[in-house]
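Attaching a single structure in C-alpha cells format; questions to follow.
Note that one protein chain is taken out, while the other chains of the complex remain in position.
As written, the chains take the letters A, B and C, and residue 1 is the first residue of each chain.
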Amino acid sequence: MIVVMRTNATEEQIERVAERLKQVGLGVHLSRGEFRTIIGAIGDDKKVREMGLEALPFVEQVLPISKPFKLVSREFREEDSVFTVGDCAIGGKQIVLMAGPCAVESEEQLLEAAYGVKAAGAHILRGGAFKPRTSPYSFQGLEKEGLKLLARMREKTGLPVVTEVLDRHAVDLVAEYADILQVGARNMQNFQLLRELGKLDKPVLLKRGMSATIEEWLMAAEYIVSGGNSQVILCERGIRTFETYTRNTLDLSAVPIIKHLTHLPVIVDPSHGTGSWRWVPAMSRAAIAAGADGIMVEVHPYPEKALCDGAQSLTLENFALLCRELEDVAAVLGRSLRKVMS
Amino acid sequence: MIVVMRTNATEEQIERVAERLKQVGLGVHLSRGEFRTIIGAIGDDKKVREMGLEALPFVEQVLPISKPFKLVSREFREEDSVFTVGDCAIGGKQIVLMAGPCAVESEEQLLEAAYGVKAAGAHILRGGAFKPRTSPYSFQGLEKEGLKLLARMREKTGLPVVTEVLDRHAVDLVAEYADILQVGARNMQNFQLLRELGKLDKPVLLKRGMSATIEEWLMAAEYIVSGGNSQVILCERGIRTFETYTRNTLDLSAVPIIKHLTHLPVIVDPSHGTGSWRWVPAMSRAAIAAGADGIMVEVHPYPEKALCDGAQSLTLENFALLCRELEDVAAVLGRSLRKVMS
Amino acid sequence: MIVVMRTNATEEQIERVAERLKQVGLGVHLSRGEFRTIIGAIGDDKKVREMGLEALPFVEQVLPISKPFKLVSREFREEDSVFTVGDCAIGGKQIVLMAGPCAVESEEQLLEAAYGVKAAGAHILRGGAFKPRTSPYSFQGLEKEGLKLLARMREKTGLPVVTEVLDRHAVDLVAEYADILQVGARNMQNFQLLRELGKLDKPVLLKRGMSATIEEWLMAAEYIVSGGNSQVILCERGIRTFETYTRNTLDLSAVPIIKHLTHLPVIVDPSHGTGSWRWVPAMSRAAIAAGADGIMVEVHPYPEKALCDGAQSLTLENFALLCRELEDVAAVLGRSLRKVMS
Partner (left out) sequence: MIVVMRTNATEEQIERVAERLKQVGLGVHLSRGEFRTIIGAIGDDKKVREMGLEALPFVEQVLPISKPFKLVSREFREEDSVFTVGDCAIGGKQIVLMAGPCAVESEEQLLEAAYGVKAAGAHILRGGAFKPRTSPYSFQGLEKEGLKLLARMREKTGLPVVTEVLDRHAVDLVAEYADILQVGARNMQNFQLLRELGKLDKPVLLKRGMSATIEEWLMAAEYIVSGGNSQVILCERGIRTFETYTRNTLDLSAVPIIKHLTHLPVIVDPSHGTGSWRWVPAMSRAAIAAGADGIMVEVHPYPEKALCDGAQSLTLENFALLCRELEDVAAVLGRSLRKVMS
C-alpha cells in the first residue's frame, strides 16, 4: 500500500502516519520526491485499507498495490480449476452449454424445453423457480413446485440442473434439487447468502453484478471460497452503461481478464447481456472465441408466450442452429462441445 | 403501451399482434404511418410488458407509456407523505439530520458519537450493526450486540435510531431495536427483504441501488408499500459512473424528480455519495437546497481510527459547523432543522 | 412520434398540442386511455423532435417512433455496402486487417512496422501523424512529415494507408496522402469536420465516441453520407463505463446491431477498446466471431519504446500469431483474410 501525502505535509505529519503503520505491524518505506513524500507500507495491504488514513487532512490518497483477493487468484493456484457436474467438466477443454427457459412455468413447458435443448446439444438445463422481478405485480416463479419440476426433468433427460437461490435460508432447499446453485446479479453482494454457499459442497454459478467491477466480483467469489467451497463458476452477464439499445452491455473483455487473474471457470450469459434474442447468436460465438468456458442461454419453446423475458429467449430452432456454429468456433480454440479428455 | 411493428410487417402479422392484445383484454388502436404501423394497447400496461411481444421478429419495439409504479406515485396521492419518528416529522417542513458512525464499534465509541451529534443538532442516530463488506476479511459488525448498544444510546440521548437490516429473517430482530430500518444500496432489489418490510409498521429507509434507475428505485418502494407498509423514506446515495475521483456520483437531480413523481420523503447521503469527508459539507448544503427532506451523514469522533469508512466520516467539530450552515440553507426554502408546525 | 399528455391535462390543452402538430403539417391521431391521452403525430418525426413540446407543463413526454437516421439505414438500402481500398473489399466476405503503430515516430520505426505487419498478413497500414493527446505536454505527432512517411511506406509495401484527420481544414492535406481518413472518437461529433468529409470521394473510418450511443454514432455517419460521401466504415473502439480494469469497455454487441440497423461495414479496434496488449488477441477473435468486417490493431516493433500507447500495442510476433487464429475464426463464418469473391 502506498500513502501519498499532501504536498505541504509537515515532517510531524509524515511521522504520525509512519507511526500508525508501525503500530499495526507494517514495515515503512519513505520516499521523498521533489514535491511530496510517499510512504510505502510493507506487509498486509488489508490492514492499511481499513485504517481510514484518508480521513487525515494531510493525506492525499491511499493507493492499494496488491489485489484484495487471494484464494481465487492465479497466484494462489496456477492451473485452471475444473469442476465436474454430471458428466460435464466445467473449466477444461469442453465448452459447456446451459440452456432453458427464464422461468419454470409448467410441467408441459419445461418438458418441451428440456427435451428440445438436449436434442440441440445443451449439457445443463437452466430454469428459474424463484424469480427476482423488478415489479411486485409480475409473476414471481413457481418456487418449490418449480424446483420439483426441474428435478423431475433431470430424471427424464439426464441433464443436470442449474437454478437460482435468492435467500440464504433457501440454500438447503435449493441444494436438495439443483446440481448448480446460481447467484443472480442482484445478489452478487448479498454477503450472507455468499457465506451460506461457502458451506456447501456443490458448484455455485456467480453472476456479475450489474455495476460490479471485476475486482468486486472476484471478492464475492472470495467470500464463497474462503468459506470452504472452492467450486465457483463466474458468469459475465452484462454491465449497466449509458447505451439503451441493449438491456446491458456485455463485457466480453472480462473473459480473458478473469482467465488472467484467477483459476476459476468463466461463462457468459448473452441473453441478459443483450436483452434481445436477435443478438444472442453473435454474442455467443464471440464469447467462445474470447475464451469462455461455456454459455448460458435462455431458450423457450414459444418465446412470445413466455411469462418472463420472452424478448431475449431463443426458439428451439434458433438454439439448435447456434449449437452447430459454436462447435466450429470451439474447434478453432482446440475445444469442443463434446466431452473431451482434458 | 405502444407496439411498433417493423417496416416490412405484413397485414397478417399486424393482425396477429392485435389478436394477442385482445385476448388479454386490451383495447387495440391501429395507427398506420407512412412507413410503419404502430399499435396502441389500451388498458393495463403491465399486461403488455409481460407478453414478450418483442420475441416476434416482425415487432421492432414495445414502448411503455404509463409508469409501472402506482401506490407511491403523486397521481395516487397528491399531498406529501409525512412520517413521524420520535418527535421528528420526516417529509414536512422540518429538515431531518441523521448522523453517527458507519459501524457501531464499542459502547465508548457510540456514546461519544451519539452525544456529540446530538449536541451539534442531529435528530436521529445512525450506526451499522450488520455491515455488508466487499471483503470477507473485513470487520462485519457487532450484530445483535450492536443493536443493543444502539437501543441503549436511544435511552440515554433520546435520539431515535436508524440501522441497516441485511436479511429478511433478521427483520423482526432489527425492528425490535430500531426506529427506522434501513435497506442498503446492495439490497435495493432484494425483493424478499422488501416484501418482509412491507408487513412491518415502522418506517423503512430505502437507499437507491448503485446502478438503479429512478424507476427501479420507485418499484422497490412499491414492493414495500404494496405489502401494506406505506412508510418509505427514499435515500439518494450516489450512483456508479466512470468518474473515479469520487466513490460514487451523487445524483441530486433525483431529489426534485422524486418530489415530482411521488409523495414520499427523500433524503440524501453525501458520505457514501462522495466517499470523502472533504466534499460532504458542500454536498449536504446542495442537497437541502435541491429540496431534500434531510440528510444522513457519517460522523465519527476519530475518523482515522474508524473500523469502517473513516475516509468519508466527518469529525464532530466539522459536523457541528455543517449543522449551522444547513439551518441557514433550510431557512431559504422556508424550512428549519427545528421542529416546525407543518 | 407520440406525445404523452400529463394525466390531468384538460381538453383545451390536448387541443393546443393537436393544433401545433397540424400547423407544421402533421397528421394527428388521438388515443384516449383510461388515465391519459396520447397523441400520435403522423408524418415526419424530425418536425416533432424540434418542436420543444416538452416545454409545455401539461406534456409528460415526447416519444420518437422512427429512427432519426435515413440514408445509412438498412431500410434505405437493403444489401451490404462494400467499399474498395487498394485491392481490399471492405464489407464483403473478406476480413480486413488494419495494423501499425499508434503514432508515426520515424522512418525507421514505420518501415519496420509496415514490413512486419504486411508479412504477418495485414491489408492496410495504420499510423497517426496528427495525435490528439490528453496532455499538452505529450508528443503530438510528426504532422505533415508523418503523412509523407506513410505515403512512402505505401509505395514500398503496397499497403493502403489509414490515418486520422483532426480538423476540417486539414481534410485536403490528409486526403492527399491517405487512402482512408479516420475520424477519432473525440471528433465523432465534430460536425464541421463530418460535413467536410461528406464532400470527399474517399472512405472515412468513423470511430464511435467514448460515450456515444449507437444512435448518435449513426447520426454522425448520416452527416457524412448526407453530404454526398457514402463510403463510411464504422469502428467500435470501446465505450466509457465504471470498469477501470480496462481503458474502455469494448461493446461487441454493437457489431450485430450495426449490421441489423445499417448497410455500412463495421470493424473493431480492440487496442483502444481494452487498453492492454494482453486482451487484444481474445477480443480480436471475438470481434470476428461477432460478425465484424475487420479489425484495426496497434502493432509496434518495440512497444515498450513507443512514444504513444505502448501498453496496448502488440509486438510483431504476437500480431503474426493473431493473424493465424483470425483466419480460422473467419472460416467458421464463411469468410477469409484472403481476397475472396463476394
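In the analysis below, a contact is a pair of C-beta atoms (placed from the backbone, for glycine too) under 8 Å apart; a residue touches a chain by one contact, two chains touch by 3 or more.
Since this is a predicted model, take the numbers as computed values, not measurements.
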* Where the complex has a chain not shown, which of B:R154, B:K207 or B:R285 is the residue touching it? -> B:R285
* Which is it among A:I38, A:L173 or A:L321 that touches the chain not included here? -> A:I38
* Structure fact -> Per the whole complex, from B:T10, B:Q61 or B:S253 the residue touching the absent chain is B:S253
* Structure fact -> Where subunit A meets the chain that is not shown, the residues are 2, 4, 7, 29, 31, 33-36, 38, 40, 42-43, 63, 65-66, 75, 240-242, 244
* Considering the entire assembly, which residues of subunit C contact the chain that has been omitted? -> 20, 46, 49-56, 62, 68, 132-140, 166-169, 186-187, 189-192, 194-195, 210-211, 216, 219, 222-223, 226-227, 240, 276-277, 300, 303-311, 313
* Structure fact -> Touching the unshown chain, subunit B contributes residues 211, 213-215, 239, 241-246, 249-253, 255-257, 260, 273-274, 278-279, 282-283, 285-291, 325, 328-329, 332
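The criterion applied here is as follows: only the chains that are shown with their structure count from here on.
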* How would you label the subunit B and subunit C contact, same or different, if same means the shared numbers make up over half of all numbers there? -> same
* Structure fact -> Using C-alpha atoms only, the most centrally placed chain is A
* To do: Give the rotation angle, in degrees and rounded to the nearest 5, that superposes the C-alpha atoms of subunit A onto those of its identical copy subunit C.
  => 180
* Of all the other chains, whose mean CA position lies farthest from subunit B? -> C
* Asked: From the C-alpha centre of subunit A to that of subunit C, how far is it in Å?
  -> 31
* Taking each chain's centre as the mean of its CA atoms, how far is subunit B from subunit C in angstrom? -> 39
* Asked: Which residue numbers or ranges of subunit A touch two or more of the other chains?
  -> 211
